[in-house]
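The following block contains the structure, expressed as structure tokens.
With one protein chain removed, the remaining protein chains of the complex are shown where they sit.
Going in written order, the chains are labelled A, B and C, and every chain counts its residues from 1.
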Amino acid sequence: MALTDSGRVEAFSDGVLAIAITLLVLDLRVPARDDLHGASLASALSHQWPAYAAYLVSFLTIGIMWVNHHAMFTQVRQVDRPVLFANLALLLAVSFLPFPTHLLAEYLTADGRDAHTAAAVYSATMLAVGLAFSVLWLAITRTAGLLHAHLDRAAGRAALRRFGVGSVAYAGTVALSFVNAYATLAVHGALALYYCFDQLATSGRAPVPEPGAE
Amino acid sequence: MALTDSGRVEAFSDGVLAIAITLLVLDLRVPARDDLHGASLASALSHQWPAYAAYLVSFLTIGIMWVNHHAMFTQVRQVDRPVLFANLALLLAVSFLPFPTHLLAEYLTADGRDAHTAAAVYSATMLAVGLAFSVLWLAITRTAGLLHAHLDRAAGRAALRRFGVGSVAYAGTVALSFVNAYATLAVHGALALYYCFDQLATSGRAPVPEPGAE
Amino acid sequence: MALTDSGRVEAFSDGVLAIAITLLVLDLRVPARDDLHGASLASALSHQWPAYAAYLVSFLTIGIMWVNHHAMFTQVRQVDRPVLFANLALLLAVSFLPFPTHLLAEYLTADGRDAHTAAAVYSATMLAVGLAFSVLWLAITRTAGLLHAHLDRAAGRAALRRFGVGSVAYAGTVALSFVNAYATLAVHGALALYYCFDQLATSGRAPVPEPGAE
Partner (left out) sequence: MALTDSGRVEAFSDGVLAIAITLLVLDLRVPARDDLHGASLASALSHQWPAYAAYLVSFLTIGIMWVNHHAMFTQVRQVDRPVLFANLALLLAVSFLPFPTHLLAEYLTADGRDAHTAAAVYSATMLAVGLAFSVLWLAITRTAGLLHAHLDRAAGRAALRRFGVGSVAYAGTVALSFVNAYATLAVHGALALYYCFDQLATSGRAPVPEPGAE
């Protein structure tokens, strides 16, 4: 067997995440020539800004999910079936993301009611992603035998706390959706950027496996 | 060669399964603003519930296929051409699944006749997946040289029996399709959930390769 | 570096082939309810038989390409840039295949002239795939240093001869396209099946790497 158990889970997850992140571009619509009605292409493209904003936020979010998933599995030696299914639940939430992204791109500038609905569906999906991440981490850390020896327990609890804070923040965006859809998208973008830099700051502490230690 | 024979089959299969599972989301349609005709987006989305149900059942089914495929290939040391083509037949059935999923989502609530047709196509695809799985297992286990030494023969026969029972159940859903399409989808969902928990229950008995044994 | 040179080429090629084979399903169209005009869904689906036939032939062809590519790279120890670009040309031809597949599905039953055009585009793409395969094999075998020691030279020439015969056959289907589009698709199907069984017959002679030899 060329890949360990955890290696093949990583490979499958990488596949799903890579596909979900790349499929996002299919929701960016090229305006048909006949639909311009004399307007310039530049103007038609600029009216699609909600689509670009939603694309960017979702791309960043899935990218960060991948970085986190990657970091999480550097701790994992092998996986059991609860971990497999927790991972599947995470992949379900992430691979669903292109749908609410498209929804938000279409309805962000609509009348209040529908914009709120679209933002709420988007935020609820993000919340599901966050919760699935926490469940996966719990499934991984509940059994010591699944982990490499050098797991830092305090770091494990810190990670769970950070996932928990993230889930609370995502729950907040669900509520915010019914107030203002633009602000909701902006907060999702800010959260994604925050997670980028938060992880950059802690990168020095992550245990890096020695070459040849695999 | 970085991957053993069986490693590359797993990688290709992971790719196809990961893509098929992620492409399912493309069949969830965002209602166009002009098609709402004054209805709310929330109401339009809730009318699409058959699409979400079919999406969820198909996602779970492909996910379980992947878990089973993964478990099956932990037993495999190397593959020959019959295994390659049996595996290709399985991938054909699984990668076809987005089509009947879309079909069922579109016609579940249609007049009886067309709903029955859509459910039957969906069930027949599931039956094909189940049969292909059995054929793959037979192709793998027919030659001892393809297997790791530690194969549990009784477990091998038990797996084949379980695949056989699954195929009979899927054949039953084909018949059920002509009675009630809703019930058919519900049974497929129940079968997927059953397989999740059935495998969870037996996970303790699966041989887990030692770290470093690859 | 976790993957050898040839390992990463295989992984990238597997990815492209897996995606191309799975994208084929997107060209199978679910008839819209409003387009049935009183006809049954079963009848509408049965009228799409050229789409299923083209789907099946293209799926088999890409699958066989993958099996051949896999067999070819078991001979390869490392790759240089000419091999990389020959491989890229092969991937170009294969990943283009969903387009002529869709074209043939749409126009197979059209008036003679357009059916001939669609069949010719399909056949020309297959010819390009066959030629790219021969070029890749030449690029790999032109330098002994790229190969594992145990390459069977006679088998290498036999493989090239088989690719050459395949290319001549594909060139024949381009000519046949202008006579009869149905016959052209049937010949492509027969060629795909022939390659399946041809390879099955010779599988016993292929050098199989020892476990642990990676």
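One rule holds for everything that comes next: a residue touches a chain if its C-beta (ideal position, glycine included) is under 8 Å from a C-beta of that chain, and two chains touch if they have at least 3 such contacts.
Small disclaimer: the values here were computed from a predicted structure and weren't measured.
Within the complete assembly, C:84 is the residue of C:39, C:84 or C:179 that touches the hidden chain. Considering the complete assembly, subunit A touches the hidden chain via residues 2-4, 6-8, 10-11, 14-15, 17-19, 21-26, 28, 30, 32-33, 36, 40-42, 45, 56, 59-60, 63, 66-67, 70, 73-74, 76-77, 148, 196, 199-200, 203, 208-209, 211, 214.
For subunit C, the residues touching the chain absent from view are 1-5, 8-9, 11-12, 15-16, 19-20, 23, 26, 77-78, 80-82, 84-85, 88, 91-92, 95-96, 98-99, 102-103, 106-107, 110, 113-114, 117-118, 121.
As a working rule, only the chains that are shown with their structure count from here on.
The rotation relating subunit A to subunit B, fitted on Cα atoms, comes to 90°, given as a multiple of 5.
Chain B has the C-alpha centroid lying closest to the overall centroid of all protein C-alpha atoms shown. Centre-to-centre, using mean CA coordinates, subunit A is 25 Å away from subunit B. Separation between the centroids of subunit A and subunit C, computed from CA atoms only, is 35 Å. Touching two or more other chains at once are residues 2, 19 of subunit A.
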